[in-house]
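Apart from one protein chain that is not included, each protein chain of the complex appears where it belongs.
Up next is chain A:
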Amino acid sequence: MSEHNEIDHVSGRSTTGHEWDGIKELNTPLPRWWVLTFYATIVWAIGYWVVYPAWPLVSGYTSGLFQYSTRASVATDLADLEKLRGQKMAVLGSASLADIEKEPALLALARARGKTVFADNCAPCHGSGGAGAKGYPNLNDDDWLWGGSLDQIMQTIQFGARSGHAKTHEGQMLAFGRDGVLKKDEIVTVANYVRSLSGLSTAPKFDAAAGKKIFTENCTSCHGDNGKGNQELGAPNLADRIWLYGSDEETLVETITNGRAGVMPAWVGRLDPLTVKALAVYVHSLGGGR
């Protein structure tokens, strides 16, 4: 700006010399503190470029003297969390499953941990509250395919059912129809017989004696004489009110014809031992197990 010293007579302040239609602009400089702060931010920015990642390059970026990375920071946080969790969970290591359930502090810890692990790993099949679905057992009830004690639940979580693991639960429902063991009408008869075990209604022309004969010859080896099931083999109790796949005749015929072999994966190696322990206690506490 050129030399300019005009003083506005109204305000007594100098003007910038700009004039529009007789209106002049007062020279009102920015406050000194503002200008100094502004310069300080510029200095700050330069320092920031030097120490922090700032400028994009062709295949990368300037990483800065501090070598800061948000990804590394998250990894550190996660490692810290694991460490903290490990310290907290360590108390579960020395206690037995039964002790954990009896000691309120340990029970609360195991349930809290078990709940999150369940939501992350188990809920996709068993539902967020463990209510199950067709083919996926409800974990809140008192009917257990492979046993509902704390130890049995832990065993099942570790090695699964038909999971391919060396220690997994084995045993399956054979495909009596598909494999030609039973004929169609025999299957319908035995399906009605199975319904009668738990007091469900049967078809009008159902021959109970024939049904019992077919059942005794084909089914009792796994399901027992009275259809009470066998947890060693994962054979469900057919005389109770709980049905994994459904109790209507059509579903039973389908089950007997094609067999069933639901799979529960083995979690040993995927979840650490303390987590499995917490999970077992949590699942047991859902319905009190057996």
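In the analysis below, a residue touches a chain if its C-beta (ideal position, glycine included) is under 8 Å from a C-beta of that chain, and two chains touch if they have at least 3 such contacts; residues count from 1.
Keep in mind that, in the parts below, contacts and distances are computed from a predicted model.
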item	value
Name per UniProt, for the chain absent here [options: "Phosphoribosylformylglycinamidine synthase subunit PurS", "ABC transporter ATP-binding protein", "Molybdenum transport system permease" or "Cytochrome c oxidase accessory protein FixG"]	"Cytochrome c oxidase accessory protein FixG"
Sole residue of A:189, A:237, A:255 or A:275 that reaches the chain not shown, by the stated touch rule	A:237
Identified contact with the non-displayed chain, of A:140, A:172, A:230 or A:257	A:140
Residue among A:47, A:93 or A:129 that touches the chain left out of view	A:129
Which of A:91, A:107, A:125 or A:261 contacts the chain that the document leaves out	A:107
Those residues of chain A which, in the complete complex, touch the missing chain	9-12, 101-104, 107-108, 111, 127-131, 138, 140-143, 237, 240-242, 285-288
